[in-house]
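Missing here is one protein chain; the remaining ones are kept as they sit in the complex.
We call the chains A, B and C, going by the order they appear; numbering starts again at 1 in every chain.
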Amino acid sequence: MNSAVKTIGVLTSGGDAPGMNAAIRAVVRTAIANGVRVMGIKRGYAGLLEEDIEEMDTLSVSNIIQLGGTILYTARCKEFREKEYQEKAAEICRKHGIDGIVVIGGDGSFQGASKLAALGINTVGVPGTIDLDIACTEYTIGFDTAINTAMEAMDKLRDTSESHERCSIVEVMGRTAGHIALWTGIASGAEYILTTEEYDGNIQKIIEKIQQRHKIGKKNHVIVNAEGVGNSFEMAKMIEEATGVETRATVLGHIQRGGNPTCKDRVYASAMGAKAVELLCDGKTNRVVGYTNGEFVDYDIQAALDMEKGLDPYLFHITKKLTTY
Amino acid sequence: MNSAVKTIGVLTSGGDAPGMNAAIRAVVRTAIANGVRVMGIKRGYAGLLEEDIEEMDTLSVSNIIQLGGTILYTARCKEFREKEYQEKAAEICRKHGIDGIVVIGGDGSFQGASKLAALGINTVGVPGTIDLDIACTEYTIGFDTAINTAMEAMDKLRDTSESHERCSIVEVMGRTAGHIALWTGIASGAEYILTTEEYDGNIQKIIEKIQQRHKIGKKNHVIVNAEGVGNSFEMAKMIEEATGVETRATVLGHIQRGGNPTCKDRVYASAMGAKAVELLCDGKTNRVVGYTNGEFVDYDIQAALDMEKGLDPYLFHITKKLTTY
Amino acid sequence: MNSAVKTIGVLTSGGDAPGMNAAIRAVVRTAIANGVRVMGIKRGYAGLLEEDIEEMDTLSVSNIIQLGGTILYTARCKEFREKEYQEKAAEICRKHGIDGIVVIGGDGSFQGASKLAALGINTVGVPGTIDLDIACTEYTIGFDTAINTAMEAMDKLRDTSESHERCSIVEVMGRTAGHIALWTGIASGAEYILTTEEYDGNIQKIIEKIQQRHKIGKKNHVIVNAEGVGNSFEMAKMIEEATGVETRATVLGHIQRGGNPTCKDRVYASAMGAKAVELLCDGKTNRVVGYTNGEFVDYDIQAALDMEKGLDPYLFHITKKLTTY
Partner (left out) sequence: MNSAVKTIGVLTSGGDAPGMNAAIRAVVRTAIANGVRVMGIKRGYAGLLEEDIEEMDTLSVSNIIQLGGTILYTARCKEFREKEYQEKAAEICRKHGIDGIVVIGGDGSFQGASKLAALGINTVGVPGTIDLDIACTEYTIGFDTAINTAMEAMDKLRDTSESHERCSIVEVMGRTAGHIALWTGIASGAEYILTTEEYDGNIQKIIEKIQQRHKIGKKNHVIVNAEGVGNSFEMAKMIEEATGVETRATVLGHIQRGGNPTCKDRVYASAMGAKAVELLCDGKTNRVVGYTNGEFVDYDIQAALDMEKGLDPYLFHITKKLTTY
């Protein structure tokens, strides 16, 4: 194989997501299989600026595919938005012989990757975020694990909510996007799914529905709130006061970021990691890997950042028929 | 078999706990195997007062052993503390031919059981609470499932806490008792376990330890807080401000009450349910079932309520050697 | 809404798969939301021939989305391949006023659906099989749960296989297709993935690789066998004899068919069930629902049965770089 790059770096940046380790493993093993050296960069761009860099071999990634988190650690790095630090980073790459970088992270991390590309370091982004809020791809690393974690928590909450004939509000992650809420709401048979994209803030409507349902004998009610929709504890209080139905709020929080990755997250993260290395070997730069229409593809980073996506319209459509009982 | 009772009622009262369904199933099947009728009483003492009572047969409890929650529902019932309502309940029992009752719940529920016993209805209590805070027994229904649920959540939190090199505070249930905190703290390798029994409220000491550990290169810190120890969010803020280590609090909340019961909870709950019926068949009343010194035993309810217990001293002892690194 | 059908039947046929209950629930609720009656047909075509039919309402499908198996039961029915019984079935449908049927199952079940369509009963198939061996769709109900179940079992096997420095052969389901083997092999970091599509039966090659790996100090070896590739126990014996490495075979078997469905299986099965009803309401017949290129679509049953698919080529491609270490 005649690779366009000789040595690549790999880093994880932004919020961690289950499956990142599978992607790192695939990057390392594909690179080595292609005759390319791999340097692990710790703690994202922050570690790059501090030269926290170490060579990796196939054994460095043995027995990690099943682990949550990221063995390379991750951090946010505000400095990296400044030109000065971007140039310093490119310099460090050159010093270490790194002529290509795989950046596993979200939109913010891809901004940084694009800057490095402009400074002559070949870069490819891999979408890693539990929030699914990257427009150019139907899949992001960690989403599948996060929705299963949240759904299993909701299954447990329903047990106790039903035994006590309570109303239960569950707040899930998602930053400004309602994907986790939509999927887990459908999967847990929630009565109400409130997303930032679609919820109009009219709690009175929800209260009335609960009152109606309560009258016809429904014993429990589950409301899934996307992060950002409102304060779940205050909503619980308002609902309890208006309906007389005991109401409890649970904020699932950071457990949604952890855990052993699901099969899909391990397989797709592996494929995306491999794809990123193949792009670099082919001399591509300023690209981001995506999964669209049943295939692993790649886009120009800037074009990808300019795309927009909302909630899956068919999934949103069926919630109206499945969740009103 | 010559049973002292002809018809027994069974109810679940207070907070629900995984394994209660296994106990109900054992009560029903053991009773029927002994030639005794069984009436299911819904929503604890509240349902008894409303005569929400239905006969159960072996099929009523098919395929429920693996389910969390309680198929009989549960509720708290303040009225039942008053003599007037206790007498009404005894009257209702007599009206339905119920000459024995199995009460699955916690200390509060046993108080009620004792009152019914005094009014001539034979009663046996079965300890059901995730909090393990019933002094007369080493085992309560639901504790084993709850600690596994909490521990698995902590395993997930550690993934992300370590990737981000954060301090993580996890608040677990337990009412006024630190059993859940102690067990899950040991099991998750937490650095600090704060229980109401042992924590002196000196957060400064914890801050200093984190600072020391941080200096020698420790990347993450996990603190397990028992419910009641303090406000986990405020503690997180104090620690972050004092140490500079990003600190996040998670309150696990009601997910700890739900979920499919573990093997131990299914088996011991089955044994306790069976034992309760055998006691009633033998003409015993005002008793509570316990598990002590490797055996299923029974105590006088009042004697049981007067017992006291603290944290397991040997488990508390080992935390000092296992958690300081 | 002006539906082309007034009463639909729904049945599950062939091997059961986790998520079938989510599909049934979506069929029932979407139908009722569209003003259409729904009849549940038990045990597939066998139950149809025996008129084992019951009306369903929204409560019939409460609290089932999280359950494995199928509340309608399933069976194989050889008789249904004969014209005589197909006509009898169509007659029974007419007798019960059923003018549309949703058939949840695999290719064999769709053959039957097509026959009913030809006899004037509007039919739509929904792909339900853990094996993913339906050519017209990238998704089949149950596959996602099955691969996670198998992968979790392999994670456990690796623990003990590594502790004992053994070689471990795991046989997974898939009928004549290697999809489960391919996905779980990648996800569990298996060293060898043997599928009916790609494995040439040359065990000598595997033995030599194990010997090479063993020499350079590799402690354990995991081989994933697709059903049909060969007798796993005999292969274990051959490998142990040739290499001296203790080798154990495990046939995962029917546990892969059960279990609470994953989030994806619940969500996609719900979408497919809803889609099937919408097709019937629109007057469509002899169609099968699929998921292709990121969308829920539908095909003519015969055209769908004539399609072919092999293993995902990109996933197969990456195994060569990821599994040789």
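Note that in this section a residue touches a chain if its C-beta (ideal position, glycine included) is under 8 Å from a C-beta of that chain, and two chains touch if they have at least 3 such contacts.
Keep in mind it's a predicted model, so treat the numbers as computed, not measured.
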item: Displayed chains contacting the withheld chain; value: B, C
item: Hidden-chain contact residue, picked from the options C:Arg94, C:His164 or C:Lys237; value: C:His164
item: Selected from C:Gly35, C:Gly253 or C:Gly283 as touching the chain missing from the view; value: C:Gly253
item: Absent chain, residues of chain C that touch it; value: 12, 16, 18, 43, 67-70, 73-75, 149, 153, 155-165, 168, 219, 248, 250-255, 257-259
item: Residues from chain B at the interface with the omitted partner, ascending; value: 22, 25-26, 29-30, 33-34, 58, 62-63, 65-66, 138, 144, 147-148, 151, 155, 162, 183-184, 186-189, 260, 262-264, 266-267, 270-271, 274-275, 292-296, 314-315, 318, 320-322, 324-325
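The rule we apply is simple: only the chains that are shown with their structure count from here on.
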item: Category of the chain touch graph - line, ring, star, complete, other; value: line
item: Cα superposition angle of chain B on its copy chain C, in degrees to the nearest 5; value: 180
item: Separation of mean Cα positions, chain C and chain A [Å, integer]; value: 28
item: Centroid distance [mean C-alpha coordinates] between chain C and chain B, Å; value: 40
item: Residues of chain A engaged with two or more neighbouring chains; value: 155, 162
